[in-house]
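Here's a structure for you.
A single protein chain has been omitted; all remaining protein chains appear in their positions.
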Amino acid sequence: MRAVRRAAPLLLILPSLLLALAVIGYPLYEMIRLSLADVSRFGQIRGYVGLANFARVFADPVFLSALLRTLEWTIAVVGGTVLVATPTALILHQNFWGRSLARTLVMLPWAISLSMAAIVWLWAFDGDHGMVNASLRSLGLMSGNVQWMARAETAFPVEIGVGILVSVPFSVTILLGGLSSIPGDIYEAASIDGASRLQAFRFLTLPLLRSFINIAIVLNVIYVFNSFPIIWVMTQGGPDNSTHILVTYLYELAFRLGRPGPAAAVSLVMLAIVFSFTMIYVRLQAREQSA
Amino acid sequence: MTRSSAWVAAAAAVATMFGVAARAETVHVTAAYYSDKTGPYFDKIAQEFHAANPGIDIKVDVVNWDSLLQKLQTDISGGTNPDISIIGTRWLLDFVKDDQAEPLDGYMDQAFKDRFIGTFLAPAQIGGKTYGLPIAASARALYFNKDLFAQAGISAPPATWDEVQQDAAKLKAKGIAGFGLQGKAIETDVYWYYALWTYGGDVVGKDGHAAFAGDAGVKALTMYKSMIDKGLTEDGPTNYTREDLQNLFKQGRVAMVITAPFLINQIAAEAPKLNYGIAPVPKETTSATYAVTDSVVLFKNSKVKKAAWKFLDFLFTKQPRIDFTKGEGFLPTTKAEAEDTYFTTNERLQTFVKLLPSAHFAPTVTGWEDTAKAVSDAVQSVYVGKAEPAPALKQAAGIADQALGK
Partner (left out) sequence: MTASRMVLRSALCWLGLSPLLLLVIFPFAVMISTALKPIDEVLAWPPRWLPDHIAWHNFADMWLAADFGSALLNSLGISILATLLAIAIAVPAAYAMARLELPAKDLYRQFLLVTQMLSPVLLVLGLFRMAASVPLGDGTLVDTRFGVILIYGAFNIAFAVWMLASYFATIPRDLEEAAWLDGCTRTGAVLRIFLPLAVPAISVTAIVTFVAAWNEFTVALTLLRDPSKLTVTLRVVNLVAGRYSVQWNQVMLATLLATLPVAVMFATLQRYLVRGLTLGAVK
């Protein structure tokens, strides 16, 4: 009986472990194997080459620029998301007329799959038939046509903007949750102590919200770093590789150019980056909070 | 159990046994999506074939071009590939090198080979063996909008690049975008090869080295770039895929575009009032065009090769070919269909057919995809003004040489 007691928790997590291990562990093992091999387009392993795939990838200037751009992309999208989501959540936390409508509207971008959202925005930003140009013209903000996707200088910021917009709902939801967990009476206490609203925000709300912002940052970094459809649908990493991030570079490598080996190497590098970021960030936050 | 029902049961058992022996074979076919007519076409062909060969079922999946290669790639690496597939002939070498494609010579007699127009069968022959049958073929020519030309006082389509520029300048004076230049997504490189070839250059030389960075290449790219700078093309070419350009042309918003014969069918369906003509690709020193075939391949690991071949045999008979080529707006690949009056009397299609003797095909060399990408990247960097033609091409040639194994 006692043995059963002790085994019970393990038995309860066993199915989740098994399924996750099978569906994620096996492909991961495959990826490691491929990253060390000379593989044909069609997955035939011609031999093992050690770290040659990694060396080849790191020698590719496109990889290096994609790596830098991935950092830019992740920082810009996650940063932008937090900057937009925090005030939005604060407003949505207020009691005002039509709040549930406002909350539903803010949530809407979450209801469109990323690929479809990217398609819609690509169409909206179309140089000739897109409503973005048409609207800007009718507002008198410009006269001609802007070919948004023609250059990285305009395309990449647009992609970042779309990235922020689709990440906002999830983050707002987390932050709203955080706000609703802050007990109302501390504000009353604060106002009795004569704190201004701004001070209450600065010294009460923000610190309490911090752990939720952190959660939003970690999860968004993971999702945004791996986010494929927006850039692939809108510019496919072009023109001249100028909008590639690692995940689009990897896809092109694996399926356009038919090199699964180096592609597997890129995926492992990506995994290592996200993993170390998450671990370091979580540690740092834990230390800061305990200090 | 009554006696008679016992008999019925026994008979049924026997029938089942034989049924197993004579069980219908299923041939899995992956077809590329050409238009909304592709699916219905293959459904119809599969039914007709099944009616004539009740023992063979044909199952067709129609897959988008964008995901076709990825799908075949994953399918093959998982061992679950179809028996037959349509592929871009430029991918064929990869399949052959990996021993995935079945050589078809053993299945074909001379009469079968003679069904095809030789030019179109040749690209799928590697090392003396035939690995694919040309199901779709196209060439490229210059579409021009007659009404816009008339507005600008131009009477005939341009025959040379100089004339293209003069005409585009006249069109520009009327506020019309003259020459449609593609700068985005697949075939960005090809759109530049038109110029490269007509300047006498080539993509890959006879020695197997990248040859596009030579004199002709630099001249061709400089010419395109100067047209962009002078506003003789549409605004921001790197925002335009081939489809985008075709849309502009359909709306009468660009006067010239170089593309394949299937635009004829699209115009007929979507912009029937458009008044346009088709002329050869403009030339500088040589006339040239790009010809493309898509091939049907039989996979080596197929367990129903005989049945699959029977289907191919049927697919390449006259009527199925005519239906396909007409419906999708391609060029005939077999002699029998080419003799059909639809093709012989179709002036527009004949313009393409007449260009065939000067056609360039994508060479079957390792690293072609990498070369195409390197060239696309290079011309894009020039179009957006990030690089100069000569160094950009030179750098691309370096990348291409590496990929070509030189």
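We call the chains A and B, going by the order they appear; numbering starts again at 1 in every chain.
Simple rule for what comes next: a residue touches a chain if its C-beta (ideal position, glycine included) is under 8 Å from a C-beta of that chain, and two chains touch if they have at least 3 such contacts.
The structure displayed is predicted, hence computed values, not measured ones.
Of the listed residues A:49, A:112 or A:257, the one in contact with the hidden chain in the full complex is A:112. When the full complex is taken into account, the listed residue touching the unshown chain is B:251, out of B:251, B:350, B:366 or B:395.
Of the residues in chain A, those that touch the hidden partner chain are 8-10, 12-13, 15-17, 19-20, 22-24, 26-31, 34, 43, 84, 87-88, 91-92, 94-100, 102-117, 119-121, 123-124, 128-131, 133-134, 137, 165, 168, 173-174, 176-178, 180-181, 212, 215, 219, 222, 226-229, 247, 250-251, 254, 260, 264, 267, 270-271, 274-275, 278.
Chain B meets the missing chain through residues 33-36, 39, 61-62, 64-68, 70-71, 74-75, 77-80, 243, 246-247, 250-251, 253, 262, 266, 270-271.
Following the convention adopted for this analysis, only the chains that are shown with their structure count from here on.
Rounded to a whole number, the gap between the C-alpha centres of chain A and chain B is 37 angstrom.
Of all the residues in chain B, the ones that touch chain A in their complex are 69-70, 73, 76-78, 94-95, 97-98, 100, 183-185, 235-240, 244, 247-248, 253, 369-370, 373, 376-378, 380-381, 383-384, 386. Chain A contributes residues 40-44, 126-129, 144-145, 147-151, 236, 238-242, 252, 255-258, 260 to its touches with chain B in the complex.
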